[in-house]
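Yeah, one chain of the complex is gone here, protein chain that is, but the others are all in their spots.
Entry: chain A
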Amino acid sequence: MDRRLFLKFLATGILVGCAPGEFTSSPIKTNVLRPPGAIPEDFFASRCIRCGRCAESCPYRSIKILDIKHGFYAGTPVIYAEKIPCYLCMRCVKVCPTGTLQKVSQKEVRMGLARVNRRLCVTWNGTGICRSCYNACPFKEQAIKLDRLRPIVVPEACVGCGLCTYSCPVKPKAIVIEPIYAFKASK
C-alpha cells in the first residue's frame, strides 16, 4: 500500500468516525431509556465498562445490550419502554461495578418523564374511556392523576419506568417517555 492510499484511508476513517450519525450520537431518544440510576448521557458511555451485568441480572429482560452498529455506544445497556418496560426491581443498580448506575431508591429513579399526547389519547380526545396508564403506574395518584378520568402526569413524581407506555392500547402510543434527565449536564 503506498502512502497516498494509506492517507486516504486514514482520512476517510477519521471522517466516518467523527461524522454525526448512529455511530457517534447517543441512542437515547423517546422510549429508548437508560436503566434506573444512570448518570447523565455525557458521561455514561465513558464510565460504563460494558460488562453487561445489569442485563444479566434483569429478571424481566428489560435491559438490552447495544451491538457494534451503535459505534461508540456498543455494549451499553438500554431499555426499550415499548417492548419491555422497567419494573423497578432495582437489581441492576446493585450489581453495577463502576457506579454508572448509581444506587438510588425506587422513588428517586429518573429515567425520563411520561408525556401524554392529548390528540391520540382516547380519553382526552373524547372517543372513549381508558385508564390503562393510570392502572399500570407503580405510583398511582402520585405520578399519574386523573382529572375527570383524563390522565395527567405529575413531573415531580414520575420516574419514567415506561409501564404506562407499555400498557397504552393506542397505536402510536398516546403516552411516551421522554428521557429529559439523560441530557441534563451535571455530574
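By definition in this document, a residue touches a chain if its C-beta (ideal position, glycine included) is under 8 Å from a C-beta of that chain, and two chains touch if they have at least 3 such contacts; residues count from 1.
Just so we're on the same page, contacts and distances are computed from a predicted model.
**Student:** Between "RNA polymerase sigma factor", "Periplasmic nitrate reductase, subunit NapH", "Sugar ABC transporter permease" or "XRE family transcriptional regulator", choose the name on the UniProt record of the chain that's been left out.
**Tutor:** Of the names offered in "RNA polymerase sigma factor", "Periplasmic nitrate reductase, subunit NapH", "Sugar ABC transporter permease" or "XRE family transcriptional regulator", the absent chain's UniProt record gives "Periplasmic nitrate reductase, subunit NapH".
**Student:** Kindly state which of the options A:A45, A:V78 or A:A143 is in contact with the chain not pictured.
**Tutor:** That would be A:A45, which touches the missing chain.
**Student:** Taking the full complex into account, find the residue in A:R34, A:R53 or A:R150 that is in contact with the omitted chain.
**Tutor:** A:R53
**Student:** Going by the touch rule given at the top, which residues of chain A touch the chain that is not shown?
**Tutor:** With respect to the unshown chain, the touching residues of chain A are 17, 43, 45-53, 55-57, 59, 61, 64-65, 67-69, 72, 74-75, 95, 97-99.
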